[in-house]
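Every protein chain of the complex appears in place save one, which is left out.
Moving on to subunit A:
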Amino acid sequence: MIDAFYIFTKGGLLLWSTQLVKVKGNPLDRLIKEVLLEERVGETFANIDAYNLKWKLLNEMDIFFVVVYQGILQMAYLEGLLAMVAKEFVQHVGNSFGNGLTIKHVDFDQDFLRCRQRADKDLKEARRQGGMRSFADTKKGAEVQKTREEKGLPATSSKKGKSGGADDKDEDDEDDADASKVAEARGKLGAKSKAKKEADPATAEKPKKGKEARHWDGGKVSKSLMQELDFSKNKPDDDADLAAKQAEFLGSGDENFDAEVESLSSGSEDEAKDTGEQEQEQGRVGGLFKSLTRGVKNLTGGAVLGEEDLEPILKKFKTELMTRNVAAEVADKLSDSVRRSLVGKTTGRFTTMASTVKQALKESMETLLTPKKSIDVLRAALAAKNAGRVYTIVFLGVNGVGKSTNLAKVAYYLKHKGGLNVLICACDTFRAGAVEQLKTHSRCLDVPLFERGYGKDPADIAKNAIAHAKSNGHDVVLVDTAGRMQDNEPLMRALAKLVAINTPDLVLFVGEALVGNDAIDQVTKFNRSLVDLSADPRNPRGIDGMLLTKYDTVDDKVGAALSMVYVTGQPVVFVGTGQKYTHLRKMQAKEVVRTLLG
């Protein structure tokens, strides 16, 4: 049965609540802070701690109804209960509700009891009519059963539907389409392909493994190969070459680094442009005569937004977002969220529906792009220094996205802006020339390099580097890792090990902002692998932030930033905007949103 029920306003008033069973922790608070405030209103189900939460938002009044329960309950029952309570509640408060600030508490105990009894009765009724339907008998249950069988998981026994034991949670999730949406949004966008892989990881991986892969897993590399890889030996240093390289990366010196990285939150300069802006009504004249009042209201404001009004407008925005490289799923989710937050609302005075939608979308995206935690790497590194700790950043990503180059930029930034003593650690022990590339940067930057050549275990090298840094007075260690494909499980496992052993302060995913690029898939799978393969499953460690490279080449197609933030829930810490060391910036949420909405 249900554990608790809450009714509260968006403004933060708890109008009424009941706990039928004492709720441990504060799942409601987490729901608000981690789901509802994260622009994921498109969803209506979440699994938090040991609890399942299902909710309903009444847009007309800005009220949330949340039911908290454990184990399994039929979604139809919950939805019925929520709808009933919502209806009863609206009747109870009547017109006195006003702007939502007059009523601060509602005596709702009796009403709630009635609703619950009715919902329970309905449930019993349904059960009796359909005979005693256990979970596996229901249509959805059968589906789950099927997918389970396909996945090679043991089929659920049909008696499970009755008792709501803790281990049934799994089915419950699958039972509910919304639940899978939640999971999907948080890094399971590639769930389908993952499920396939799960079916039999061994067979799925093996055939793909070519000759190359063998160098990798055992960490055994033949001597000749190592010599081959270590081509630094037959390439003596060349000072002229160094000077040329330095010129290449450092530029002519006229660049103002501070101005570039330090594009503080002065987003309000262009604000005037934004506020004065009003949506042009397009193609609305045709509908004007058909639904005169509606049209006029749309023009003058005061129209109540219905599903059917929002659909075409949202569709237009969705297409626009997708042409700017926002992933289709993300554009979908965003517009779902906006739709849910707008249906039933009344447009403001002299605002059209289109501009209302645009405003909601804009706010929604801005919120999404505003980091929920500090991303001031320099400050964190300085704080670590003050506390006598070495600050470690691990850079990871697929091949060729610019990991090393951007690592060098971060080194430059920390060294010059923060006066920090940086150590670069070469943990790409596989790709030929990787260590040399870092050597070049190390010389140009005048930052020491910690390397152990090729073929060694990267996790160990990183560990040694951190120890070395501690004893030699370095403040920061930047760990470069080998690029790898997101589907390569052994390699991802090695990465998870590196992270687990060294517990870096920041796990930074490096990806390209390019169009048609599968950066979303990459970041989702990197994150998932890290979490799934974590040494300590209770405290999994995923990606903490992202660095988007080649940001200067995408014009208005900055959608990758939005998509990646959406799927990971993590912020973009830096964007790379060119080849030089100074080409590193902090991303501006407002700027991105302005670009995306044209």
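Following the convention adopted for this analysis, contacts are C-beta pairs under 8 Å (C-beta built on N, C-alpha and C of every residue); 3 or more make two chains touch, one makes a residue touch a chain; residues count from 1.
The definition used in the following text is that contacts and distances are computed from a predicted model.
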Problem set entry | Per UniProt, the name of the complex member that is left out, chosen from "Signal recognition particle receptor subunit beta", "Cytoplasmic tRNA 2-thiolation protein 1", "Adenylyltransferase and sulfurtransferase uba4" or "P-loop containing nucleoside triphosphate hydrolase protein" | "Signal recognition particle receptor subunit beta"
Seminar exercise, completed: By the document's definition of touch, the residue of A:336, A:366, A:436 or A:552 touching the omitted chain is A:366
Seminar exercise, completed: Missing-chain contact among A:2, A:32 or A:305 belongs to A:32
Problem set entry | Sole contact to the chain not displayed, among A:87, A:104 or A:470 | A:104
For this session: Return the single residue from A:11, A:400 or A:598 that touches the missing chain.
Result: A:11
Problem set entry | Sites on subunit A contacted by the missing partner chain, in the whole complex | 6, 8, 10-14, 17, 28-29, 32-33, 36-39, 62, 64, 99-101, 104-105, 258, 262, 264-269, 271-272, 275-276, 278, 288, 292, 296, 299-300, 350, 363, 366-368, 370-374, 376, 378-379, 382-383, 386, 417-419, 589-590
